[in-house]
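Removed: one protein chain of the complex. Kept in place: all other protein chains.
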Amino acid sequence: MPALTAEQEQFAAALHDALGAADVPGAARRWADCCYQPGRALWRTLAGLGVTGLAVAERWGGAGASLADAAVACEELGRHALPGPVPESVAAVPALLAALADDGPANERGDELAGRWLPGLAAGDLMATLALPPWLPYAADAGAADVVLLAEEDVLWLARPGEPRRSVDPARTVSPVTGREKLAGGPAVTAATARALDAGALACAAQLLGAGRALLAASVRHAGQRVQFGRPVGAFQAVQHQLAGVAIGLEFARPLLGAAAATLAAGGSCAARDVSAAKVACTDAACRAARVALQVHGAIGYTQEHDLHLWLTKVRALTGAWGSQSWHRARVLSGDLSWI
Amino acid sequence: MPALTAEQEQFAAALHDALGAADVPGAARRWADCCYQPGRALWRTLAGLGVTGLAVAERWGGAGASLADAAVACEELGRHALPGPVPESVAAVPALLAALADDGPANERGDELAGRWLPGLAAGDLMATLALPPWLPYAADAGAADVVLLAEEDVLWLARPGEPRRSVDPARTVSPVTGREKLAGGPAVTAATARALDAGALACAAQLLGAGRALLAASVRHAGQRVQFGRPVGAFQAVQHQLAGVAIGLEFARPLLGAAAATLAAGGSCAARDVSAAKVACTDAACRAARVALQVHGAIGYTQEHDLHLWLTKVRALTGAWGSQSWHRARVLSGDLSWI
Amino acid sequence: MSLAEFRAEVREWLRAHLPAGPLPPVDTAEGFERHRGWERELAAAGLSVVSWPAAYGGRDASLPEWLAFEEEYWAAGAPVRVGQNGLFLLAPTLLAWGTDEQRDRLLPPMARADEIWAQAWSEPDAGSDLAAIGARAARTDGGWLLTGTKTWSSRAAFAEKAFGLFRSDPAGQRHRGLTYLMFSLRAEGVTVRPIRQLGGETGFAEIFLDQVFVPDADVVGTPGAGWRIAMSTASHERGLSLRSPGRFSAAAGRLVELWRRSGEPAELAGQVADAWIGARAYQLHTRATAARLAAGGTLGAESSLGKVFWSELDISLHETALELLGPEAEVRGGPDGRWLDGYLFALAGPIYAGTNEIQRTVIAQRLLGLPR
Partner (left out) sequence: MSLAEFRAEVREWLRAHLPAGPLPPVDTAEGFERHRGWERELAAAGLSVVSWPAAYGGRDASLPEWLAFEEEYWAAGAPVRVGQNGLFLLAPTLLAWGTDEQRDRLLPPMARADEIWAQAWSEPDAGSDLAAIGARAARTDGGWLLTGTKTWSSRAAFAEKAFGLFRSDPAGQRHRGLTYLMFSLRAEGVTVRPIRQLGGETGFAEIFLDQVFVPDADVVGTPGAGWRIAMSTASHERGLSLRSPGRFSAAAGRLVELWRRSGEPAELAGQVADAWIGARAYQLHTRATAARLAAGGTLGAESSLGKVFWSELDISLHETALELLGPEAEVRGGPDGRWLDGYLFALAGPIYAGTNEIQRTVIAQRLLGLPR
């Protein structure tokens, strides 16, 4: 079912509380200056709450929880604009390594690789990122990560990151990578890569949805306080109706996310379709939230002084990551579109 | 230049006055009941004002005016929701016959055909329609027309209309046709047909722009009078901003129409591009005007009792006529898109 | 019976009993009676009101079962429900606020389509501003005398009965002093003037009431509490039924088929995908809402989110279909004519049941807490 369980709601609330108590925007600003310690400390806090081990099986030290739980966590991480390679480290790399380890022929090698990194990822000691061309031609935040992978066609590489390039999101870089140690090859890698792509796209969709929710909340707060023409701007119908539109978009993107997590976890044949539907809807909803948030904030929202920019730019950066909207829409249409 | 000349503005004003003084909605309602007399009387009035002879050369009894003037006229005709095959009879058929007559090889036959119908069309004694598959698989208002043509690939037929089918526009029918007398054939027909398609699409765009303007005017009028919650609904920002959006769309569609008329009249290589750009923009602007008009009017706008439906349904009918939006957009992109 | 078994039964029955071709339009005299006949067939099979208690002709279906029924119903291309005003608006109100006597007397004939109901909310001066209602209910011996004009009353051209709000306390302002009343459209003092809609059918009517007597037995709930009763239906769990997701999933499925049949034009792929995604989102959202309601939750102003969402989805879905149809789009009737009919029907969505402008204001002020 797409609705959150009571446990998931409690988990989300715990993450929201923990991140709300920490200075995430401050850590993001430091991250933008390539000072990763405060951000890594936050990741360790989250590891303590179980976030980094959600997608890791128990035998590797994780919680062996469902991808639905990982999506719940990523939504909160996006809601707080946590810096770092969230979809990569929390979802995609664990999914990739787990798929390799579970796969028959590549099993031994897969086990070895999983054992090499999954315990550290689960514990929060390691942070991983990956490039997955053509969807991810660069590895995000390779400078902050301990493990940089490259999945190219049917080969998985340990990768060497090149000169990082600045992203529109100041608290993010993207690095071209080259393979330096071949880790595994063959159809098992192809299958594991497909799994990683879906897991990462799902996590990214969740992050976007969370960011969109935060943007709406910030806009409502600002509109209730900012007075122009003798009234709070939030009392003007033009502002109210734009924000209502944002709320509608977010409200109806959310169930797609839950459904995609369920299908993906169950390994159903509709996983690609459902993940893509979720990514399309969450991206659109977040982009709309960002546009309206900027318009409602006005000039103050167009500065780096206001924290809003951390969310605005992250939404823009993640919009093109893990598959473009056109690609995901096409993937929806190539799926089984019968209903029942 | 896309701006209207003073003469064109006077001409438009004269048409607006003449049609405003007549009961065009009444004639449209009779037309819907297949009683064409009041509508045909209006067409004769317009012929007296020169409308039907604009696209007809002087040697056939017309004014030999430019297609820009025809576009000006069609905009007014659309503004008043005049019933009848406007793009066909005012622009496309005259353009087709003139092109045939002007063409070298087919000259004699073309002259004969032009002489057979153009004088009557110019005088307002005849009304013509045509099918031009695949853009116009049916002939509009064949039941009311005196001349029904079919231009199919490189053959021009005098056509026999089949059983008319109802259009979403009650004051309009569309009829499948079959050729009954071959009038001309060969490359000259292909070229003349292309010319007719552009002339008709241009006239149709003008008609749509005029209809959009009328819908905006009706909405502004209604919004200023209809009181809900103790205020005119037009005082609500949500209504004001929707109508402002309609005004913007119409304002910026209009110069495209003028430019297309100029390019088409000059026979420039950019005619296809410019006509398509005009059709796309005028259709979008008119559709937006229709959507907002219905929303501003509310339930009363959803009835056939209110005259608004004559414009709403005509916009919908013309949206798919003379080339779909997708087809015209593709044609813009296949044109020369350099600027200067 | 499991959900899957229930679904299979519905599917099988529909397969076996669905009319061969489309019925005549519901808002014509002939079409209305043909649709009534179809409702009677449904009722005879126990499928007309599956979510109602068995005592009134239903089968106590759970919300998930009801949603499954709706999905099957619309996916099969079954006829529109001529009784929907009664079935989906009045019946939930009677179940929540009516008396046992009213339920026993009114629900069974409604379920069998012996009595088809029209709604009578709007008035010439009370459209989006419904609280401006001016039609009066004056107290008289044993009942009330209704006087005034109701308009945009859907199904009123052919229906037997109607329900609506009337001002029973002349001193009551706006939401206060309104009473929820039911009356016969054949009663003395009632004049019904059918109104042609955009598509030409008489889908709604104006109702003139001149001292129309209504017995106390036909008051729903407490006199004077009409506004609260009427609004509670809008957000009642069965208020879900105003637009059940099955309608949109069926339409989105047909759109995908149309797109494939048209050669899968890439330039419209995005719009087709968005329509399917939107229908899927609405389906999943409704299921989640149903689960929440089944767990004891309530439905309040959130229903405004859904109203705007489905009504916009419905229009854009049909616009995409019309663009795919190109010059065929304007043609009434014929094999693809349902798209145009569906489009015209969809156009009314942002207007009725509270305009989308009203809904956005509700969302902004009540859900988001923006200042009034």
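Each chain gets a letter, A, B and C, in the order it is written, and its residues are counted from 1.
Going forward, a residue touches a chain if its C-beta (ideal position, glycine included) is under 8 Å from a C-beta of that chain, and two chains touch if they have at least 3 such contacts.
Just so you know, these numbers come straight off a predicted model, no measurement behind them.
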Touch assignment to the omitted chain, from A:76, A:169 or A:274, lands on A:169
Missing-chain contact among B:114, B:215 or B:259 belongs to B:259
By the document's definition of touch, the residue of B:32, B:281 or B:300 touching the omitted chain is B:281
It is residues of chain C that touch the chain not shown, namely 265-267, 269-270
Residues on chain A facing the left-out chain by the touch rule are 134-138, 165-170, 172, 174, 227-229, 233, 236, 238-239, 291, 294-295, 298-299, 302-305, 309, 312-313, 316-317, 319-321, 324-327, 329-330
Note that chain B touches the absent chain at residues 1-3, 216, 220, 223-224, 231-232, 234-235, 237, 239-241, 243-245, 247-248, 251-256, 258-259, 277, 280-281, 325-326, 329-330, 332-333, 337-340
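Just so it is clear, only the chains that are shown with their structure count from here on.
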Chain centres from averaged Cα atoms put chain A and chain B apart, in whole Å, by 51
Taking each chain's centre as the mean of its CA atoms, chain B sits from chain C at a distance in Å of 38
Within chain A, the set of residues that touch 2 or more other chains is 237, 241
Touching at least 2 other chains, the residues of chain C are 357, 360-361
